[in-house]
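The complex appears here minus one protein chain, its other protein chains still in place.
On to subunit A.
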Amino acid sequence: MNPTISRLALRGLVGQRRGLVLVALPALLVLLAAVVRMLTGEPVSARLILVEVGLAVVVPLVALLAANGVLGPEIDDGSVVYLLSTPVSRYVVAASKWLTAAGVSVVLSSGGLAGAALAGGVSSRWVLGSAAAGAIGAVLYTALFTLMSAATRHGMIAGLVYALILERAMGSLLTGIRYVSVQSFTQRLTEPVADIDLPVADLGLGYAVVAAVVVLVVGVGAAGWRLQRFQLKGDE
């Protein structure tokens, strides 16, 4: 972990318009929960607001914006060369960028989900559980999206395709998707640490633990490897 790279990444993330969008997503979730509760006069459906909207949409989108924000634009315009033309290991660069994105995502996702649970008037178990799910999801998704941002100039599109098409749309049709779904790993890992009723897919806990470790190590490691091979192509 390099504090200078993390500091620059954080400034690039929260000091730009992207920072506003990052905050807006969990804020909208809290607002949605509050409005639903006000209109119905009853606690919101935790499963609908927190799981179907919060965990399945807000958490991956926040992670995608954060992970792509710390690396994507610099790779796109080639200015990452200013960070890479130093004796800092490219793996350290990738890990520092990921840690920054993960830290921001954990705060926003966890806080957003817990805030929505509070605003929706659900039980305190759900408040803690959704905060834990938000944190676990944020850590795993940012690792995956950091890799996508390092590997392709279209990291944002690749992330959206993964989260919204592969996980959301196809996941409900093809049960096998759960084996490659960060959403499934997140829910399976959250269940034992928080006593809440999640629509956990038929996935072994051992598999989920191993899969989560693989996502973390391969995500950050491969992003470092990709930066190690970064090529500055001339405009010619």
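Methods note: a residue touches a chain if its C-beta (ideal position, glycine included) is under 8 Å from a C-beta of that chain, and two chains touch if they have at least 3 such contacts; residues count from 1.
One rule holds in what follows: contacts and distances are computed from a predicted model.
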item	value
Missing subunit (named according to UniProt) among the choices "4Fe-4S dicluster domain-containing protein", "FecR family protein", "ABC transporter ATP-binding protein" or "Multicomponent Na+:H+ antiporter subunit C"	"ABC transporter ATP-binding protein"
Option touching the unshown chain, where A:Leu8, A:Ala66 or A:Ala135 are the choices	A:Leu8
Listed residues A:Val81, A:Ile165 or A:Val193, member touching the removed chain	A:Val81
Sites on subunit A contacted by the missing partner chain, in the whole complex	2, 4-5, 7-8, 11-12, 15-16, 73-74, 77-79, 81-90, 228-236
